[in-house]
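Sending over a structure as C-alpha cells; questions will come in a sec.
As you look at this complex, bear in mind that one protein chain is not there, while each of the others sits in place.
Letters A and B mark the chains as written, and numbering starts fresh at 1 in each.
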Amino acid sequence: MQLYGALLLLPAAVLLTMFAYLPTVTTLISSLYLPGFRGAPAEFVGLENYRLLFDDPTFWKVARNNLLYALGTIPTSIALALAMALFVNARLPGRGLVRMAYFTPTILPMIAAANIWMFFYAPQIGLFNKLLGALGFSGVNWLGDPAVALYSVMAMSVWKEAGFFMIFYLAALQAMPPELKEASDLEGTSRWSFFWRVTFPLLMPTTLFVLINALINAVRVVDHLFILTKGGPNNATNLLLYYVYENAFAFFDRTMAATITVVILLTLAIIATLKFTLLDRRTHYQ
Amino acid sequence: MQRRLPFALSALAAGLLSAGQAFATELTMYYPVSVGGALTDVIDNLVSEFEQAHPEIEVEAIYAGNYDDTRVRAMSALEAGDAPQLSVLFSIDLFELIEQNAIVAFDDVVQTDEEREWLDSFYPGLMENGQLDGKTYGIPFQRSTIVLYWNKEAFEAAGLDPETPPENWQEMAEMASAIREASGDEQWGVMVPSTGYAYWMFQAFAFQNGHRLMSEDGTEVYFDDPAAVEALEYWVSLAKNGAMPDGVIEWGTLRQNFIEESTAMMWHTTGNLTAVRNEADFDFGVAMLPMNTQRGSPTGGGNFYLFEGSSEEEQRAAMTFIRWMTAPERAADWSIETGYMGVSPAAYDTDALRDYVDTFPPAAVARDQLEHGTAELSTYQGGRVRRALDNAVQAALTGQMTPEEALRQAQREADGVLRRYAR
C-alpha cells in the first residue's frame, strides 16, 4: 500500500522536481559561477556575483522600485477591495452589475489590460491628457516622467487586482453572523465604529490571506511592463523579475539573472514563512 | 553478392537523390518589424512570390516582434538546437551574434564571381555595420536613416516658409518655438523619440556635432566626450525652451502624434514614410536632419544573416532567397511599400523606384542622406551598452541628471562591461 501511494505520487514528484526543486538548486549553483569568457570553462567564484550585484546601482534601484510597488499597490488594493465588498454586501440597487464591474478586470490578461491603459496614458494624444486638457490642465507624461511612471504602473495593477481580493472579503462578510449587526443596530452603534470594532477584526484572517497573495503577485506579475514601459524611463519602473528577464534574454547574462533570481527566491521564502507562521496558525487550516 | 552490392548501393543513392529532389528545401527565418503599417503582409507576399518563382524552396518567415525580441527568439531557437537557416536581425547585433557563434560570413558561402559581385553591389554605408575583420556577415535589407518629417501646414500657420525645413540646430529650435507660440501652446514644435531607440537618436545629435560614439572594432565607446555632452545639452534644451514636451517621448506613438498634428516636426526612421504618407491628411515634407558642425545620421535597421549549422544545401537555398529579396526590383518594391531605403544604387535605377521618387521626392531623402551617414552604435555586449546610453539620455531629458553626469555614468557602465574585450 505504501508502494502504491508512492506510485500515485510519482508523476507529481517527477514534475515538481524537474520544474521547481531542481531549478531552484541549479539557480543557486549557477549564481556561484562565472561563465568562461570566449569559450573558457565556467569558474567557481564563490559570492563574487553577489558582490557584483550589490555594487550594481541598477539592482538597488530595481529592488527599491519593487518595494515601492508592493507598498503602493497592496494597501490600496486591499482597502479598495474591502470597500467594494462592503458596497456589494449591502442592499444596493443594481448590486449584480456593480459586482460584475468590480470583478471583470480580474479575468483579463495583464497584457490586454496594459494595452488598454496604454491608450489612457499616452502623452498628448492619450485619453487622460485629453480629459485634463479639456479641463484646462496641462498634461502629464504618465509613463515618460520617472517621477510619475511607477505610480502610473501601480494604478493599473490596483485596478486589475482589487476586484479579485474583493471576493474573499465578500465571502467572509457573508459568513459573518447577522446577529452581530442586529445587536449593534439596537445599541445604536454607528456604522463607522461597528466596522472598526467588529467587522474589521473579524476579517483579519481574510486580510492576512489577501496580503500574502498580494505580496506574491507583487513579485511575480510583470507582464504589463512589456507593454507599458519596458522598465523605463531610466529603469524608473523596472521590477526584479523583469530585470531577470532582461539579464537572461536581452543581455545574455544568465549568471546575473540567476543571482537576481536567488534574491527573488529569498523574498518568496520570507513570504512563505509569513504565511505558514502567521496565517495558518490563525485560520482554520485543516 | 559482391557484384550486386554496388548496384544496390547506387540504387539506394539514386533513390535518396530523387527523394531529395521531391522534397523542397525548407528554410526558417525570423524577422522584426519596428515601424507602423502592415509590414508582415508585405513580407508574407514577398515570400509567397519567391516560393512561386522557386518551387524547390520553402520559406517559413516568422514575425517575432521588435529587433530585441527577434534576436531573443532566434538565439533561443539556436540554443534549443532548432536554429533558423537565416534571419533578419538588427544590423548592430553583429558582435553579439559572432560572440555566440551564431552566424557565418557570406564570404565563406559565396561561390561564383557573380555572387561576389552581388556582395559588392550595396551602398557601402549600409555595409559598415555588417562587416568585421574584412568579412561580411550582414546583407542590408530593411535599412534606414533618421529623417525629419515636417508638417507644412503648421509651418505656414506659424508664418514660416512651408517649403523650407530647418537647416541647422539653431533654426530647428527657433522654428519649433515659433510654432509652439503661434499655435497658442496647442501644438509642439518638434519631437525626438527617447524610448526604444534613444541611443540611435542621440548618435545622430553627436554625429551632427562631429563626434563618433564608438570604435570600429566594437570594444570602446566615447560617451562622455565634450562634443557628446554638448549634443545631449542641445537635445535637452529643446524641451527646456518649451519647443518639445518634457520627459521621454514614446517611439511607438510618435507617428500618431505627428498624424494627429500634436507636433509639427518629428525625427523618425524613414521606415515610417509610407505609413505617414497613407495616414496624414495634411501636406508634409521630409528632410535630412539639421546640422550643427556637419550633417549626419546613423544608419539603422535590419540585415540578413546566415546562421551556423545549416547544411550546404540549405545555405545555397538561403543564398538564393537573400539574393532574390535584395535584388533591385524587390528592393525597389520594398522601399515603395515601406519607406525603407532601396539598399543598392541599382534599386534606385529601376523604373518603379525612379518613377516613385519623381512623384514623391521624400522617398529619396534617406538615400541622399547616406553620404552623411555613420554606422549605428554597435559594440560587444551591445544590449547593455545601448541600455546604459538609453538610460543616460532618459535621465538627462527627465532632469534627473545633467547631460554631463548622465553621460559620465553611461561611460563608466559601458567601460565596465567592455573591460574584457579590449584588444
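Following the convention adopted for this analysis, a contact is a pair of C-beta atoms (placed from the backbone, for glycine too) under 8 Å apart; a residue touches a chain by one contact, two chains touch by 3 or more.
Just so it is clear, contacts and distances are computed from a predicted model.
Participant: Considering only the chain that is not displayed, what protein name does its UniProt record carry among "Carbohydrate ABC transporter permease", "Outer membrane receptor proteins, mostly Fe transport", "Regulatory protein VirG" or "Ethanolamine ammonia-lyase large subunit"?
Facilitator: "Carbohydrate ABC transporter permease"
Participant: I'd like to know which visible chains would be in contact with the absent chain if the whole complex were considered.
Facilitator: A, B
Participant: Identify the residue among A:Gly72, A:Pro105 or A:Pro146 that touches the chain left out of the display.
Facilitator: Touches the omitted chain: A:Pro105.
Participant: For the chain not shown, which residue from A:Leu47, A:Leu92 or A:Met204 touches it across the whole complex?
Facilitator: With A:Leu47, A:Leu92 or A:Met204 as choices, the missing chain is touched by A:Leu92.
Participant: Per the definition of touch given earlier, which of A:Ala40, A:Leu135 or A:Leu186 contacts the omitted chain?
Facilitator: A:Leu186
Participant: Looking at the full complex, which residue from A:Leu68, A:Ile125 or A:Leu278 touches the chain that isn't shown here?
Facilitator: Checking the options A:Leu68, A:Ile125 or A:Leu278, the one contacting the hidden chain is A:Ile125.
Participant: Of B:Thr40, B:Gln170, B:Gln294 or B:Ser311, which one is in contact with the hidden chain?
Facilitator: That would be B:Thr40, which touches the missing chain.
Participant: What is the set of chain B residues that contact the non-displayed chain in the whole complex?
Facilitator: That gives, for chain B, the contact residues 30, 33-38, 40-41, 60, 62-66, 69, 73, 76-77, 79-82, 196, 250-256, 272, 275.
Participant: In the full complex, which bits of chain A touch the chain not displayed? Write them out.
Facilitator: Touching the chain left out of view, chain A contributes residues 1-2, 4-6, 8-9, 11-16, 18-24, 26-27, 30, 80, 83-84, 87-88, 90, 92-94, 96-113, 115-120, 125-127, 130, 159, 162-164, 167-168, 170-171, 182, 185-186, 188, 191, 209, 213, 216, 219-220, 222-223, 226-227, 241, 244-245, 248-249, 254, 257-258, 261, 264-265, 268-269, 271-272, 286.
Everything that follows uses one rule, which is that only the chains that are shown with their structure count from here on.
Participant: Please compute the C-alpha centroid of chain A, do the same for chain B, then give the distance between them in whole Å.
Facilitator: Inter-chain centre distance comes to 37 Å.
Participant: Contact residues on chain A for chain B in the complex?
Facilitator: Chain A reaches chain B through residues 37-38, 122-125, 141, 143-147, 230, 232-235, 249-253.
Participant: Help me check something: in the complex, which residues belonging to chain B touch chain A?
Facilitator: Touching chain A: residues 68, 72, 75-76, 96, 99-100, 188, 194-195, 245-250, 253, 256-257, 260, 262-263, 381, 383-384, 387, 390-392, 394-395, 397-398, 400, 420 of chain B.
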